[in-house]
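My structure is below; once you've seen it, I'll send some questions.
Only one protein chain is missing; all other protein chains are in place.
The first chain written gets the first letter, and so on, giving A, B, C, D and E; residue counts start at 1 in each chain.
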Amino acid sequence: MSGELLVSLLVLLPVAVAVCCLALRNAAAQKVLLLPAMVLLMVAAAALALRVLPEGPFALTPAAVWDNIVAVLDYVILAYFLYIGVTSRNGLVLGLAVVLAVLLPVVQFGVLGGHVAVSPVFHIDALAIVMCLVISVVGSLIVLYATDYMPAHEAHLKLERTRQPQFFFWFVLFLGVMNGLVFANSLLWLFFFWEVTTLCCYHLIRHNLTDEARENALRALWMNLVGSVAMVAGIGLAYNNAGTISIQELVTGGSALVLLPLALFCLTGFTKAAQAPFQSWLLGAMVAPTPVSALLHSSTMVKAGVYLVLRLAPGYADTSLSLLVAIFGAFVFMVTSLLAIGQNISKRVLAYSTIANLGLIVCCAGINTDLAIAAGIALIIFHAVSKGMLFMAVGVAEQQIGSRDIEDLDGLAARRPVLTIAAVIGMLSMLFLPFGVAFAKWAAIEAAGAQAGWFIAVVTFLAVGSAATLVFWSKWLGRMLSGPVVETKEPKPFLAYGTILLLVSGAVGLSIFVTPLITVLIQPALSGMGYDQAFDVAGWHLRTTFGFFPPWALFLAVAAAVLLPALAARGYRKELDPVYLCGVNVDGPELWFTGIAGEPVQATTGGAYWTQLFGEARLTPLSNWSALVLLVALLAGVILR
Amino acid sequence: MQQVRVDRGADPVISPDALLKEVELLASEGARFTTMICLDLDPEFEIIYLFQKPTLDVVRLRVRMAKDEELPSISSILLGAVLMENEIREFFGVKIINLAIDFKCRMLLSEKSLQMPLLKVRPKPKLTGGGE
Amino acid sequence: MGFLKRARVKSPWILHYCTGGCNGCDIEILACLTPLYDVERFGMLNIGNPKHADVLMITGPVNWKNREVLQRLYAQTPDPKVVIAVGACAATGGVFHNCVNTLGGVDKVIPVDVYVRGCAARPEAIIDGVVLALQKLEEKRSGGVAHAAGAR
Amino acid sequence: MTLTWPIIIAVAAVLLAPLVGGLLRGLDRKLTARMQGRLGPPLTQPFYDFGKLVGKSRSVSSRASIAWVWSYFLLTLTAFALFFLGQDLLVVFFILAFAGGALAFGALSARSPYARFGANRELLQMLSYEPILLLAAVAIYFQTGGFTVYSVFEANQPLLPFLPLVFVAVLVALGIKMRKSPFDIAASEHAHQELVRGVYTEYSGPHLALIELTHWYELVLLMAFLALFWVQPLWVGVLIAFAAYFLELWIDNIAARLRWSWMLGASWGVGIGFIVANLVLLSVLL
Amino acid sequence: MPLMSGNLIKNLFSGPATRPYPIVKREPFPRARARLAYDPDKCTYCGICANICPAAAISVEEDRENLHISRVYNSFACISCARCAELCPQGSLRMEVSPHGAADAKTVAYSASKET
Partner (left out) sequence: MARVTFPFGPQHPVLPEAIQLQLTCEDERVVEVLPVIGYMHRGIEKAAEANLYPNNIFLCERICGICSFIHALCYCELIEGMMRVEVPPRAKYLRVVWSELSRIHSHMLWLGLLADSFGFESLFMQCWRAREIILDTLEMTTGQRVIQSSCVIGGVRRDIDLDMEPGVRRQMAAFQKELKSIYPVFAKDYTVKLRTVGKGVLPRDQAWSLGTVGPTLRGSGWADDARTLGYAVYDDLGFEPVVEIGCDSYARMMVRLREVVQSVELVIKALDQMPEGDLTVTVKSFPEGEGLIRVEQPRGELVEYARGNGTAYLERLKVRTPTFSNIPALLVMLPGCELADVPVITMSIDPCIACTER
């Protein structure tokens, strides 16, 4: 198949499927439509990858009429935002939409003078392929998961009239838009896709139509509009300063004049990636159905933000902007990891962890060395797989248990063994070394450590944040693993469980085969962006100039260390003894003790959140102000240069 | 030098109804609860309340009551009395009501212990096992 | 196995529990840990957790409320284990022989291996008791798992 | 580098560490006793304790706990072996963190309030010392240009004169890892603590022995890490490590156990603060 | 924090304060009341000790069939108050300074009069 066809398939197939979804009210019909469509999408992505990776970047410029269509659609969306602002009486949305409505024509017709030909409009290099694979594979799996999830979700809500058509419309549409976004080289096209993702995001957050959902959707909207404004301003400045709105030209131009637009684009990326102080929209987005959280808010859409920052990284290498981006990202990584310690709602923990990991990717972009960029790209992949899967597992658990409180997930292993094992592997893969996320963390710390000067701050933030990560995952993970044996049958919806298990095996498999992954995907992406190779991969080891990482040996050792005892413990058949309760256990039910007046009292073992130290009330204002200061410093540093 | 012998006649004797009022008065003068002593003078109980004035002086108050009469708890006025009231209820079966912390006659004794151990004359049926 | 058996005698960890005595023996047991008597030279540690203990040092005549606690602590202590009843009231009820709420001795509740006399038992006597208890511990075999708090 | 010698060294270290670790713990108990005016147990006491525990019957309150305690041991062993193979220090510390996590998971899996309090505090301890260890590895990179143990040996000058504050910070981490006052909040050796024995509460018999053995490995690993600060010649580093060990015992005996918030403040303030100050000074002065 | 250091240095260099008990037995104080010694030859089986023993450790029973009085002393119940020794009119009871050893079974000391 030709490259053009594949690209248009990747972008337009989801759009077409989405429109079809509008007509389908029946769950079975949805499955019939979506399953082949999603498989096709995955195949297309793979085919494109097979074409691009060996042959180098693939460029594509659609007919000029499409430029006009895109321009018109920009204004349609803008009008819709204005309409939302007016009807919802939300000053921020309205205000920002108005600013955008003024700024966009000014930039488009004033600065750009109507029409600027960009060549190529789509530039598909290895980095775009990495993103495309993530979107098409992980995204498609999540769509399939949603076909199981949404009927149950609606059954739970007891809706009179199904709203699944709308849901799947926005949901599937998003995949195509996202593919377009990562392929786009023209900033105007990028802006268009960017706006559509914002729109999808808005609709999906408010899907449940509760007051909270509407409010949070509006918050997401205005925060994303901040990014849009910054982007439009950036486009104008870029054209003004450098005379181009092609990303490739901007990045490779090496002109100091483009630093300000690049900083503005970074700001746009930060808003999309929900970096502090914009993290509240992502937290609020957790009211949406879980597939939305899994798809938009962890594995793909928020990645658009960091993708942009990463994509532009060569443009600001070795500048103070780079350092400030690194410090900002590391700071966000640290502070959101600390904030996650104080959370007891599972989805909020996942959300904070997502923000933290995005911060880490931003930080990698800022460190801006071969190793750091490699770490950033690796993180995009590993995080998407693990976090998407964790969201899905938590969503199933929420549906089956009826709670998203970590407290209620205590002892899940006894009730939902398969789900728990999947979740535990997912968490371990987020947390510990032989797995990819931690590997990327290792690479990031080594990369940051290898820089001197102000990067000491980056390393410090990373070290603290990495310890905080350990704490909030561990205290959740450990609690799930044991509990009173309850004889319940674990319902296992095929697609939901199937996709979860696929992603689990993906997380483990990719981590084991990290060396070929680096050779095949990440090193080409690096060279596509103009960086050198980060690793010496000879002998299946990953050797950097100063560090050494033997994935296979580690995997063997850790697998032996974790799996063998687990197997042995399964074989322990003897009756379990009661726990230590100062000698006043009550016979029979677990965890009851004799308390006041000789009456039995149930011992509870709630988790620790240390909210007086890590609670939102204490940390959020602090982190928001600090992040704001860093952002101002970031922009000021660029302007004052 | 402290006077060890107690002159019985010198103490005011009141009924359970008047107790709370007296205690409130004492409390307003800054007195605090020291202890209470229950005596099983069959067929009545005599309960001696000891209060301490901000000086070292002790004020005694005696309550005479029939065994099935109800005695209001003073723990709402002086929380320090709550343990002793529970103990007296447990040891003698004195019906003390409105306790701030109710140990349900299981403060010191277990259900297998001898109930109301300090009663001189044991009531025959029912009244054993002070628990509610 | 010789080492393991010797190790058992060289490392008795004690659980001390007062079942309703007067404290006299309890403070003497604590005094055994302190510099002048220092039972740690025999490897003894006051471990405080039944699951880690080998030697139960019980004082007091056992009252009704403590009976079940004592049974549970005994059940939660893994084999092999020995029980030392320290003091007159732990052995027979002693001065509390006519107290209504006491059962009169630890052996009314759990099997006792060694009795230490005295009221309060002197540290020297307690050390003698431990030495005797260790001889008994050596004779015991590592039996089955101590199961379930409510063994009785 | 050829792998023959590192493998021989690592195998020897793995085999010898229990002996050295046990003797160190014995020395700890003996010295502590003498500081308290007591005679103390024999030097070989930890081995007796270990042997006794192995011979005891088990009491298991959660299956997952026994799995994790073995993981704790094996992971620590992995980290230990990696260190003596001359591998990347960050990798060693990450694996060590996994091991520490496994210990906490084991305690969390048992639904005992005491074990869970202990595990939560264990995690706070990790929050305290983990950044210090990671930053210490970075500091070593600053001085040697490599993250591997091997690169420390390749450097031609001792680290301590350049990284004195880092050394002090690592002492804080050592104190936490050794569970000595003022940091013995998650589990104390002598149980006279509000958490009974914290993370160890639900373990007994052979599992406790395994934990003890793992502690020996951890101890030797940390001592070896301290010795890295002066490897030209190595015996000076070993002496320094012993001095640090003695210092920890001393501090244990002149301080009360403090609370977790203080620990966090101290380890972040002193530990991280010192390392950052050291690195800043280093980059300013050199 | 270092205020304890002085004590530690003193302890380290002055040697342990531990009394090596089972190996070296300390000389007991002359007044120590550790064990009740009984001289059956002096005893008249008057029963005063049994009456006043606060721990009921001593009992005196008359066996009319066999025509003798027996005195039973339970050392495990004895609280070493020395009240019996003080009140014994014959001086057959007295407190000794060295404590009892530990025992693995409760046995009582039994002594009977030759005849009544």
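One rule holds in what follows: contacts are C-beta pairs under 8 Å (C-beta built on N, C-alpha and C of every residue); 3 or more make two chains touch, one makes a residue touch a chain.
Keep in mind that this is a model prediction, so the values were computed, not measured.
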Chains shown that the absent chain touches, full complex: A, B, C, D, E
Option touching the unshown chain, where A:G402, A:G606 or A:P621 are the choices: A:G606
Among C:R41, C:K81 or C:R122, the residue in touch with the chain that has been omitted: C:R122
Of C:G21, C:G43 or C:G105, the residue in touch with the unshown chain: C:G21
Hidden partner chain, residues of chain D it touches: 32, 35-38, 113-114, 116-117, 181-182, 184-185, 188, 190-194, 196, 252-260, 262
Contact footprint on chain B, counting only the chain that is left out: 1-6, 8, 27, 30, 32-35, 37, 39, 48, 50, 54, 56, 58, 78-84, 91, 101, 106-110, 114, 117-118
Hidden partner interface residues of chain A, rising order: 344, 407, 581-584, 593-597, 601-612
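Everything below uses one rule, namely that only the chains that are shown with their structure count from here on.
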Least hop count linking chain B to chain D through chains in contact: 2
Common touching chains of chain B and chain A: C
From chain D, the most remote chain by mean C-alpha position: B
From chain C, the most remote chain by mean C-alpha position: A
Contact-richer chain pair [C-E vs D-E]: C-E
Mean-CA-position distance for chain D and chain A (Å): 35
Touching two or more other chains - residue numbers and ranges from chain A: 574, 577-578, 580, 598
Contacts with two or more other chains, residues of chain C listed in rising order: 35, 38, 41, 49, 51, 65, 76, 145-146
Graph class of chain-chain contacts, one of line, ring, star, complete, other: other
Which chain pairs touch, all of them: A-B, A-C, A-D, B-C, C-D, C-E, D-E
Sites on chain A touched by chain B in the complex: 596-599
Interface residues, chain A side, partner chain D - complex: 410-411, 413, 431-433, 438, 442, 445-446, 449-450, 452-453, 456-457, 459-460, 462-464, 466-468, 470-471, 474-475, 477-479, 481-484, 546-550, 554, 557-558, 560-562, 564-566, 568-570, 572, 574, 576-581, 590-591, 603-605, 607-608, 610, 613
Chain E partner contacts - residues on chain D that touch it in the complex: 33-40, 250-251, 253-255
